[in-house]
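To start, the structure under review is shown below, and the notes come after it.
Removed from the display is one protein chain of the complex; every other protein chain stays in position.
All chains are identified by letter, namely A and B, in their written order; residue positions are counted from 1 within each chain.
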Amino acid sequence: MSLLSNTGVLLGKELRTEFRSRELLTTTVIFILMVVVLFSFTFDPTSTDSRRFGAGLLWLAFLFAASLMLQPCFLREQTNDTLSALRLAVSDPFAILLAKLAANTLFLLVTELLMLPVFSVLYNVPVLPVLGRLLLVFFLGSLGVSIAGTALSAISAQARMRELLLPLLLLPLLTPVLVASTQVTAGLLDVAPFMQWKGIGFVATFDVVFLTALWLFGEYLLEE
Amino acid sequence: MKNLNSVFAAYLMAWAIFFVYYVTVARRAAALREDLERLKKSMTHPVDASAAANRGK
Partner (left out) sequence: MKKQSAGAAIVVVLLAIAAYAAFFIAPTDSKQGVIYRIIFLHVPCAETGLVAFFVCFVANVAYVLKRNAKWDWLGVSAAEVGLVFTTACLVTGPIWAKPVWGIWWTWDARLTSTAVLWLLYVSYLMLRSLLEEPERRALLSALFGIFAFIDVPLVFGSIRWWRTQHPQPVIMGGPGSGLDPTMLRVLLFCWVPMLALMVLLMHSRYRLEAMRGDLELVRREAEAA
């Protein structure tokens, strides 16, 4: 219970910090919007092609946005030197990581849900009939991105050229999430939508494996 | 034999990659060994260094 209650308190702190300024959410949404609009120049966005390329476009946009959005995750703590205070405040350092990854998942999901209707309108791809299943793949995919991203943000915050380093570390690591989520999303955006549970299985496995790794090795990430 | 050149090219390129890496590591090791010797000498014979400085005065 102590882990959950500590996580809850820290999650509240993360959410309050963000919703006070809403800087992160606003810039991330605008970034994804820019990517979605610019992508339309790279192929002829007819409905058929949009269904073919739309899933890839969406997930690439989410990944690029995430690699920018995750930068301040630990940088904020470093700048204000609050990490040691956080570590003293909780008995289990995993609570800090859990709170951050929960907050990051939530922020990512919010931006994805805000972008979905825009994408649907701009590219003529109906999403309402498959909304529930899309939400499932968005949630699992965003969770995977946040788990890996939170861990790597803790690593890159301590290195030089951290703004370039985080995407460099994150993008190859997230290959399974990109491949599987794109496939599942492509199936759902098809003319005859279908669900690919094997793909969901891959993303869910990624989430479980990396969450376990974070639980096992997370305390070393927060060492000073 | 058709494509024999491609097979030779593949073998030569792979062996070249291993060889270049091996030689690069060996060179870096030799340079580092020299640095290490120089540093150790300067620590064990600091008298020589200060004597040389005094002769200059």
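By definition in this document, a residue touches a chain if its C-beta (ideal position, glycine included) is under 8 Å from a C-beta of that chain, and two chains touch if they have at least 3 such contacts.
Note that the structure is a prediction, hence the values are computed from the model and not measured.
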In the full assembly, spell out which visible chains the left-out chain is touching.
-> A, B
Which of A:93, A:141 or A:199 touches the chain that is not shown?
-> A:199
Among A:29, A:69 or A:148, the residue in touch with the chain that has been omitted = A:148
Touch list for subunit B against the chain that is not drawn | 1-4, 6-7, 9-11, 13-15, 17-18, 21-22, 25-26, 28-29, 32-33, 35-36, 39-40, 42-43
Go through subunit A and note every residue touching the omitted chain.
-> 148, 151-152, 155-156, 158-161, 165, 168-169, 172-173, 175-176, 179-180, 183, 198-199, 202, 205-206, 209-210, 213, 217, 220-221, 223
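Definition applied: only the chains that are shown with their structure count from here on.
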Between subunit B and subunit A, distance of the C-alpha-averaged centres to the nearest whole Å = 45
